[in-house]
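Here is the structure we will look at, set down as structure tokens.
The complex appears here without one of its protein chains, the remainder shown in place.
After this line comes subunit A, so read on.
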Amino acid sequence: MLRTEHLSLAYGDKPVVDNVSLAIPEGGITCLLGPNGSGKSTLLKSFAGLLPPRSGQVFLDNRAVAQWDRRRLALRLAMLPQKPIVPDGIRVRDLIALGRFPHRKWWQMNLTIDDNATIDAMAMTGVSDLAERPVEALSGGQQQRVWIAMALAQETDILLLDEPTTFLDWGYQLEVLELLSTLNREHGLTVVMSLHDLNQAAQFADRIAVLANGQLDTIGSPAEVITESLVNRVFRVHTSITAGREGRPFCTGFAESAQSRPRQRPHCTTTS
């Protein structure tokens, strides 16, 4: 499965990730948390073999990712970038079909089996009704489901997502996370994603890795990781953490700079 050993990454001379060793559990949902610039996206890119390590290695099935043939790697591992580009005027069905690219030689057209994989991916993500629509015309939440469908059409067992909820409103964020959770439960998809919302990570993740200044601060189950001391240390936020549903932690935060803590504010908890 996917793991790193003493991995350090850099953009040019600028070190971004420093000596990170971690293992991604197979068939689980792993969330990468950490402040802006802590190296979450960079780490995800290195999982996909997009960034050569400065030192250390990323291993997939005990073989360095850098050694993998790109097409073979694409059959094992799909990635959704933070801001994917929508090709001009493309329809939902055609965009999702691009996920089939690594399954064919580059000169081959898609076969019936590819069309079926595309149709299945649309059904799993609930975008079948949008198949003939141009992607640009869809809402943010619909577009994100289409991108996930494209990654599913790739039929990999690992899906990497770089902040899949960032440009979505709250409702769509939960919709996307629930979709990923369902795909993980029902199809055994291994999900690795970076998130900003601690509570969403606590609610959906099996395992959380917290990065701070390019180093791995803590890794473990949500209850192990989301603690008042960690949140204070890494995010500079005072929190009170309560036990949510299924024993998952739920935290309410107050920025350290806030002079007076507000007393009574409405707050809501999601139920799914």
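We adopt the following convention: a contact is a pair of C-beta atoms (placed from the backbone, for glycine too) under 8 Å apart; a residue touches a chain by one contact, two chains touch by 3 or more; residues count from 1.
Just so it is clear, contacts and distances are computed from a predicted model.
Chemist: Consult the UniProt record of the chain that does not appear here and report its protein name from "Acyl-CoA dehydrogenase", "von Willebrand factor type A domain protein", "Branched-chain amino acid transporter AzlD" or "Iron complex transport system permease protein".
Modeler: Not shown, but named in UniProt as "Iron complex transport system permease protein".
Chemist: Taking the entire complex into account, which one of A:S21, A:Q108 or A:T182 touches the absent chain?
Modeler: Counting the whole complex, the residue in contact with the absent chain is A:Q108.
Chemist: Using the definition of touch stated at the top, determine which of A:E5, A:D94 or A:D157 touches the missing chain.
Modeler: A:D94
Chemist: In terms of residues, what is the contact footprint of the unshown chain on subunit A?
Modeler: That gives, for subunit A, the contact residues 11-12, 45, 48-50, 70-75, 77-81, 83-85, 87-91, 94, 98-99, 101-102, 106-109, 111-112, 134, 154, 160.
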